[in-house]
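For reference, the structure discussed in these notes is given below.
Here the complex is missing a single protein chain, while all its other protein chains stay put.
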Amino acid sequence: MKAISVEEAVAKIPAGASIMVGGFMGVGTPERLLDEVVRQHKTGLALISNDAAIPGKGIGKLFDAGLVSSLTASHIGLNPKAQQQMLANQIAVDLIPQGTLVERIRAGGCGLGGVLTPTGVGTTVAEGKRQIEIDGKAFLLETALRAQFALVHAFLADYLGNLSYALTARNFNPVIAMAADTVIVTAEHIVPVGVIAPDHVVTPAPLVDYLIANE
Amino acid sequence: MKAISVEEAVAKIPAGASIMVGGFMGVGTPERLLDEVVRQHKTGLALISNDAAIPGKGIGKLFDAGLVSSLTASHIGLNPKAQQQMLANQIAVDLIPQGTLVERIRAGGCGLGGVLTPTGVGTTVAEGKRQIEIDGKAFLLETALRAQFALVHAFLADYLGNLSYALTARNFNPVIAMAADTVIVTAEHIVPVGVIAPDHVVTPAPLVDYLIANE
Amino acid sequence: MDAQEIIGRRVARELRTGHLVNLGIGIPTLVANYVPSDIKVFFQSENGLIGTGPIPEQGLAHPLLTDAGGRPISALPGASTFDSAMSFGLIRGGHVDVTVLGGLQVDAEGRLANWMIPGKMVPGMGGAMDLVSGAKRVIVAMQHAARGKSKIVRKCTLPLTSSRTIDLVVTDIAVIGFPDGKATLMETAPGLTVAEVMAVTEAELVIPDTVPEMTI
Partner (left out) sequence: MDAQEIIGRRVARELRTGHLVNLGIGIPTLVANYVPSDIKVFFQSENGLIGTGPIPEQGLAHPLLTDAGGRPISALPGASTFDSAMSFGLIRGGHVDVTVLGGLQVDAEGRLANWMIPGKMVPGMGGAMDLVSGAKRVIVAMQHAARGKSKIVRKCTLPLTSSRTIDLVVTDIAVIGFPDGKATLMETAPGLTVAEVMAVTEAELVIPDTVPEMTI
C-alpha cells in the first residue's frame, strides 16, 4: 500500500477505464476521488456501481460532468441526468438485479467464473443467459464482473491499509475492493496500525494499492 | 431466537440428521453441543465440517463415539480414528477442496444454486461434475450445500442472538450459520444488547434459532 | 382511515415476533408505523442494516446511516450492519421472513409485475427481483386499482418481477391469497361486500364460503 495524493491517484486512471465505485445512493462514496476525476476530466468511463445516486452527489457527479460512457447498475431511478443520457444514447446502461450485481462482483473478486442464481428466471433478465437446472430448479448463470479500478470509501484506514466501514456506508465497498486490478481508497480517518482490531478489519491491508493521504 | 439448555437443544436433533459444525482443527467448535450430542448418543450423523479435528477434541469426539455415518470435509489427515472408520467403510467420506467446500456452503446459505470454480479442473475432483467454459476458461460447477442443523460457536452473543467471533475461531461459523434450517449457537460470553456494536456483528440475530443458555 | 392506512395496518398484522422483514418503498414503508407494540420484528434495509429505527430527531441524523433511498434513519439497539453481498445473501437465501413490496399488477396465479412499464423510463429493478425470488413470504401492498383500472389482473401484461408467485396481496379493498395457485378472496375491507370487490377486480377470484371483513 502506498499513500499518495488524490491528484496522483486519479492521474493513474486512463480515459475509458473501467471503474467500480463504492456507495449506495451516494452514501459511502469516495467523494474526493470523484471530485478529482471530474477535475481531471476522465472521459469515457465504464462505470460499475449500485446506482447513479443523484445529481451533485456521489456518482451523480460523473453524470453531471458527462464522463460516463457505460453504466452497469441495479437502478438509476433517482438520477434524471443519468436517465436523460441513457435515453439520448450517450451512455449504454445495463440494469441488473442488485443481488445479482453484487454477487457477480464478488465472484470476480473471489476467482469464481460465476454463480447460479434464481433471480431473474422467467423474466426479461434471463434473455441471452444460460439457464442451468439443478435438482429440477432453474437458475441463471451469471458471470463474474471485474474492473481496472475500484474507488473505495472506508471509515478507518490504518497505515498498512487495513480498512473498516461505518453503518450503511459499507455496502459495495468491501466487495469491489476485491474485484479490481488497482484499489484506491479514501478514508474518513487515517489511524495508526492497531487502532482497528484484527476482528474488526473488513478489508485486509494487502488488498489496498493506494490510500489517499491527508492534505 | 430462544435461549434454551444444551440438553433441550440437542434433543431437537434426530438420529441421522445432517449437521454442519463450525471449527477448524477444533478451534471455534461448539464443544458443549458436541459433548451433549455424544451423551445423547445421536447416531448416523451426516457431518459437514472443514476437517475431522483430532481424537478427543472438537469434531473428533463424534468419531470417538462412532456417531458419524458420512463426512463431507476438506481433510481428515490428523484424525486416525476418522481415517480408520473410513477405511473400514463405517463412514462415507467426501473429500473436497477447502475453498470449494466453503463456497458451496455459502451458496447454500445465500440462495445460489452453485458456483463456478477453477479449483479442481483437470484433477480427480472434476470427475462426474459439469464443466463450463466462460471466455475460454474452464470451471467446475459446484452445487450448493445445506444441512438440517448448524452448530455454531461464537465469541460474543447478545440477548437477541447477534454474534461476533474471535481471531481464528471465526472460520466456517458465520458461513454455516446461513446454510441450515436450524441454527444452534454456543458462545464464550452472553452479553446485553448493544455490547456488540452494529458494525462488529458478524452473524445478525435473525439467523440464530437457539442460543445455549448459561447454566 | 385512508386507503394507505388500511393497507399498512392490515399488512402489519401478518408480522410475528422474530420475523426479519424487508419493506419496499411507497406504501410498504408505512407498515412499520402499524406494528403492534407487543410484536418485535427486525426490519432490514437492503443497503446493509438490520434493526432500522425511526427517522432521527432534527440534528441527530448521521450521514452514513440511511435507508435504501439515501434518507437518514436510525438504528435500534441490537442493530447490525453488513455489506451488500451479505444483505442479498440474507434476501436470496430465504432468511427474510416477509418482504412487503408495491405492485403494478398481480395476476390470477399470483405472479407479480412491479418494476417496469414498457415505453416508460426504466429506472431499474433494484432489489425487487431478488426479494421476490428469495424471501420466505412475499406480500404485495398496493391500491386495488390505478386510474380506475384493476391492478389484480387475469394475466400480467407488464414484465414479470419473478417467476416465483407471491403469497398475499393486501389492497385498500381486499386481501387476496393464492391457495392452490388461484387468486382467492380472503377478506374484504370494512363496509364492502364480496360483490363490490369482485366488481372492481379484473381477475377471476375464488370466493370461499365465508369471507370475513379485515381486522385492522
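In this document, chain identifiers A, B and C correspond to the written order of the chains, with residue numbering beginning at 1 in each.
Throughout what follows, contacts are C-beta pairs under 8 Å (C-beta built on N, C-alpha and C of every residue); 3 or more make two chains touch, one makes a residue touch a chain.
The model shown is predicted, which means the values in this text are computed figures rather than measured ones.
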{"item": "Contact set of the excluded chain (shown chains only)", "value": "A, B"}
{"item": "Candidates B:Ala3, B:Val38, B:Ala65 or B:Leu95 - the one touching the absent chain", "value": "B:Leu95"}
{"item": "Residue in contact with the excluded chain [from B:Val21, B:Leu112 or B:Val175]", "value": "B:Val175"}
{"item": "Absent-chain contact - pick from B:Ile4, B:Ala65 or B:Leu78", "value": "B:Leu78"}
{"item": "Touch residues of subunit B, complete complex, unshown partner", "value": "24-28, 50-51, 53-54, 73-78, 83, 87, 95-100, 102-103, 106, 117-125, 138, 155, 165-175, 202"}
{"item": "For subunit A, the residues touching the chain missing from this view", "value": "1, 106, 108-112, 158-160, 162, 178-179, 193-194, 198-199, 201, 204-207"}
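Criterion: only the chains that are shown with their structure count from here on.
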{"item": "Centroid spacing, where centroids are CA-atom means, of subunit A and subunit C in whole angstrom", "value": "29"}
{"item": "Chain centre separation in whole Å, for subunit C relative to subunit B (CA means)", "value": "34"}
{"item": "Averaged-CA centre spacing for the pair subunit B and subunit A, given as whole angstrom", "value": "32"}
{"item": "Where subunit B touches two or more other chains at once, by residue number", "value": "110-112, 198-199"}
{"item": "Of all residues in subunit C, the ones touching two or more other chains", "value": "49, 75, 81-82, 88, 91-92, 133-134"}
